[in-house]
Each structure stands twice: as structure tokens, then as C-alpha cells.
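Of the protein chains in this complex, one is absent; all others appear in place.
Showing chain A:
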Amino acid sequence: MGEFTVHCVRFFNYVPSGVRCISYSEETERLAVARNDGSVEVYNFPANYYQEKIIPGDEKRSTESICWVPGGRLFSGGLNGDIIEYDLERLCVKYSVNGFGGPIWNIVPSPCGTQLAVACEDGSVKLFAITPERIVFGKSLDRQKERILCLAWHPSGSHIVAGSINTIKVFNVSSGHLLQVMRMDRRALVGQKRECIVWGVAVLSCGEIASVDSSGKLQFWDLETGTLIRSYTASSSDILSIAVSPEEDSLVIGTAQGAILQFQYLERQAGKEEKQWVSTKPFQHHTRDVLSVAHSNTCLISGGLDGNIVIRPLLERIQTKTYEAALRKITFPHRNLVSCAQASRLLLFQFPDHLELWRLGHTDQSGKDGDILPVTQEHELLLQLKRKGSENIRCSCISRCGTLVSYATASRLFLHRLRYDNNNFSISKVPKFTQPPTAALHLKFSPDSKQLYVGTEGGRVHIMDLSEDTCQHNHTLQPPSGTWAASSYPVHLLATSSDGSLLAVASSNSQIDIYNVKSLSYLCSVPQYNSPPTAISIHPSNKNLVIAYADHQVVEFSISEKQYTDWGRKVIKHGLHHDWLERDTPIMGITFNPSKSKTILLHDNYMFCIIDKSLPLPDDKTVLVNQKTLKNLSVSARMSHAHAFKITRKYQPLLFMDLLDNGELVLVERTLSDIQAQLPPPMKRKQFGT
């Protein structure tokens, strides 16, 4: 049925950047994640934790702290001393304000969202008023000697608690005066570490301060008197982060050993009033330091230096104990970092600061299922292209024929032409190049490499005309007024038809528009769905658009008839298999096999699937992943057992899938152990028996 020669690519050295800080907003149910490379990601929790926005980083800025401010505004502060507000519609920095206090270690909005407290290297805590347009410096609290590393507001907004080296300080917000200084117990540290660094503080509405520090202690202090109430030695290593649930009945801490621990405020004895913080659940989902934790109403969220984001739902707070209660570990981005020149067998890998161009190998043999064929021509690295400037690469693309490579940073678009004559390979910039009017968010070459489609803010697509040595802005496709006017969402995905006549443009609010690029006219829109699309593709022959959504739905839309196809309706009516709906990661790529028009090829991180539209859809009673059983059956018996979803988990984690023009399949794998090997070494821990 589906026999492929598979290029199994494991030389994509992708290493996720470590998570520096996270912030969860109950208001919008979004998680903001800032990584060590300066990039900021926004995850949409209701939509299966889909990574809906990525703002690329910049070498010049490093993020130390990120926070949501009511109204869905996102701020961050970093070691360059700037406070940055992000533009989540244009996916870039909206503005930055210098704090004039040296590197910023922490920024925290006040409980009512009107002020932003900033912890500075010079020992000052600065308050900025948040206005609808910008932030405006308000005042500084009493300046201290030591750097301030962490901050917390009293839930009433009356006090600010600041963690520093060896001390915790309490300020009165209205007067700006220092009220209390609490000194950490350093006796235990004599000889090992001289300083006890307070890595995190939190204030409870009852007036208790919770602090975590480098001696591995979780301590509770009285805000009024400045006395230590309770102390828990929770870890033998540093405790780096703390977060308290909105109800203040549970808190979570993250340690340098990769463990997170939950403490709950529980009754000492059943039926008695008296309550106490009790260490209830330890989790070890990370291998490196957990630099940041967050506590939503229903789950614990942690981000570690190993690049993983772990969402651990709390079973006692979730009604349905099935799919929602499962642990989520997000390791890989939900967008493609790889593009493929199908005609010339090239792969373009995107890294934050460079691109790599590889040529795939060759084989002259064929075999049967499971065979590993001898490679006659080895794969080779053709090009390593360093980005220009300090900004990280946001997106990249290679043309089908492999002669054009384009990439974009937050502010600029770059286009290079590649030439291959026999064994010589050369690269040159396109000389006459005009920048598109607005920043590029998504790139796609037309199949004939004559045009470059640049997806940008507001759902618009710039069409750049390309010739041998020019690149000029030709036209901008505007979404029809009415559909986009209310809210301007950036372009999220682009798909072209193989004949180059159609262009599908998807945005993260699940608006999908289809344009005729020959006549530069709007054709139609797909009925809007309530989940963001994760992959779209247009069938080469019948021009049907296949869309995968974050809630794992797959639909087929006929562009010519401007409605869902019969098969698409059948899928919607029949419903998908529950195992399919309970997958962990979104569909990241869809492609078609031109020789078998009835099939759709798609993949997520952990499976590769061929949907055969001619076969019946599986119902919940049948086994979804049945390839192993089918393999052992006779050909006739297979027919009765086969269903439309042909899934293999042989290759995982899968980052990219595409079909070359000669029908060979390219799968890009990145094993977790390879990533582990490239991460910085974990904290050494003596394990018994080793």
C-alpha cells in the first residue's frame, strides 16, 4: 500500500534553549516562556497547549524575568537593564524602557495590574506605572546595598518583599520605606558557601512570606514582625523558584536537581482547624535546574534548563480524570525548523543564529520493509550561513528547486541565491533587494521559484517578485475586510498549490483564507474553527485543502466548491478515534503523495501517519495503531482489518517530514538522548550503588 524509501535524518543538531522564566496568566490561559536565547513563546492552554506565538530572541538582550499584566500584555526584564513590552500581534518588541538600575533580575506587576515593580542590580526596587500605551517611571523604594534578586507583592498591594543576598527585605509601597530586614541563617553554610542567596519569595494574603534560597530551605516568615515561623529543608541543592496557587492552598518549588516539589496547606488532623504546609508530591521531570515554576488553578508548570516545559495537572482539581489529567512535556517547538527542496534533495535546517544546508545521500538499491539500504553517496553539509546582526532567525525557507534561500529576523528579510555547477557550489546575495513593507513572519517560495510569499502581521501576505538578481515587492494580499478587521492576527501558516495558482493563509485565530495568486484575488475562507490550525496543505491535483487543528481534528476543504469535501464531512460526522484525539503533540506537517491521490501524509512528534481516504474510518473499538498486527496477517486478511489511519511510531521524535519529487520520504528525527548529551552537564549527584 504505502512503500517508501525513507531518508532517516538524524544529523539535525537541534538543542532546545533552556527555559529561563515562565509566567502563566489565568485571565487569558496563556503561558509565556522566555528562553536563554532571548526568545519568547506563548502557549495556548485551552488549545492543547499549542505554541501559538514565537518572538525570536536577540543576542543583545537576555531575559531574566517575564510577566503578564492584566489585559494580556507581556513584559520582560533582562540583564541589559531594559524593560520590554512585547507586541503579540506583530510578534516583536513593542518598546523598551531602560530602568537605570543596572541589570534587572525580576519584574512583578502589582496585584491590581497598575504598577510594575522592578528588581535591579544596584539594590533598588523601582516602580513603573502601567499606562495603556507605555510604562512610566513612578518611584524608587529605599535603595539597598545588595542586588535585589526577586520580588513579591503582598496580595493587597501594600507591601513589597524583596529577596536579596542573605536577607529578605520588606518595603511599604506607599511610603517606599524599608520596614523589615530578615537575615538568613548562615551557620549551616560555613565552609561550603559564604552566601545564602534568596532565589524566590512569595507573599500570602495572611501576611506570611515564603522564601526559597540557595541552602535548600523553604522558609515562612511573618511579614509584620520579621520572624521566622517555619523552615523546611526541602532539597540538598539550591531551590531556584517558587510559585503559589491563586487560592494559596498549594505551592510549588523548583530545585537545582531538576525536581519540583509541591507543598500543600493541609489540616494537621482530619477534621481539625489547624493547618500546616506539608510537602506532598515530589516530581522529577527535569534533568537540569528548574529555573522557573508557575502554579495555575489546575496544574503545576515548570521550565528547566533542559529546555523542557512540563505541565503537571493536579488530579484533585480536575473533573475528568482522563486526557486532561495526563502529564505534558513540551520539548520540541510546534513549528517546522526544517525546509526541504524537493527537487534537488536539499534540507535547510534553521538554528537561532545560523542556517545549515545539507544534501541528502543516495542509494541505488531497493528492499523490503525494515531493510537498511547501503548508502552509495553520503549526505553532505553544503553550507553554514551565519545570520547578519544580533537578531535571531525567525523563519527560513528554501525554494523547491534549491536555488533560493531566504530567512528573516525580527526586522529584516534576507535572500540568497545558490548555484551548483558540477561540484562547485556558490552563494550570493540577491543584489537588487527591497525589504517588504512590514516584517516577515512566515516565508514560502512559490513552486516555480518566481515569487516569495511573505506572511506578515494582520493576516497580510506580501508577494515579492524574484528574478535572477532582483527582488521587488509586487503586491500585498489583504484579507477581505470584515473577517480580519476586528482583530489583526499575524500570519501563522502558508501553503501553496503545486501549480502555483493558489495560496492558503492561516492565522492563529484559525482564520484561513485562500487567494488566487495568479489573479491576486481573494477566493474564499474556510469556516472558522475554535482551535488554531497547526498545519495546512493543498492537494496537488484536486486542490483540496487539508487542515490539522490543535485539538487534533483533521478536515478537508474543497477550494473549488468552497465547502468541506465529502470525506471531510464524513470525518467530522464520524469523529476521530479517541487514541488519535489523545495524542500529545499537534500535527506539524501535511503532504501528499502525487502518485496516490487518495492518501494524506502527516506527522507529529511521535508518529508518522498515512491517511487512506478509500478505507473506512476506525471507530473507538478498533485498535488505532495496528501496523504490527497487519504486518503479520495475510494480504486478504489485511483488507478486512485495515482502516484509514496507517500509523507508525518507528521514527520518533520526528521534527519534519516531506516527500521528495522522486517519491522518497524524508524524516528528520532528533532523539532525546542526543539532546541530553549536548546539554550542559547536570548537577552531580551521588547515587547509591554507582
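Just a few scattered comments:
We adopt the following convention: contacts are C-beta pairs under 8 Å (C-beta built on N, C-alpha and C of every residue); 3 or more make two chains touch, one makes a residue touch a chain; residues count from 1.
Following the convention adopted for this analysis, contacts and distances are computed from a predicted model.
The chain absent from the displayed complex carries the UniProt protein name "Nucleolar protein 11", chosen from "Ribosomal protein S16", "Nucleolar protein 11", "Autophagy protein 5" or "RBR-type E3 ubiquitin transferase". Only one residue in the set A:T131, A:S174, A:Q269 or A:S366 touches the chain that does not appear here, and it is A:S366.
Summarising the interface, chain A meets the missing chain with residues 1-11, 361, 363, 366-373, 375, 378-379, 610, 627, 630-631, 638, 642, 646, 648, 650, 665, 669, 671, 673-674, 687-690.
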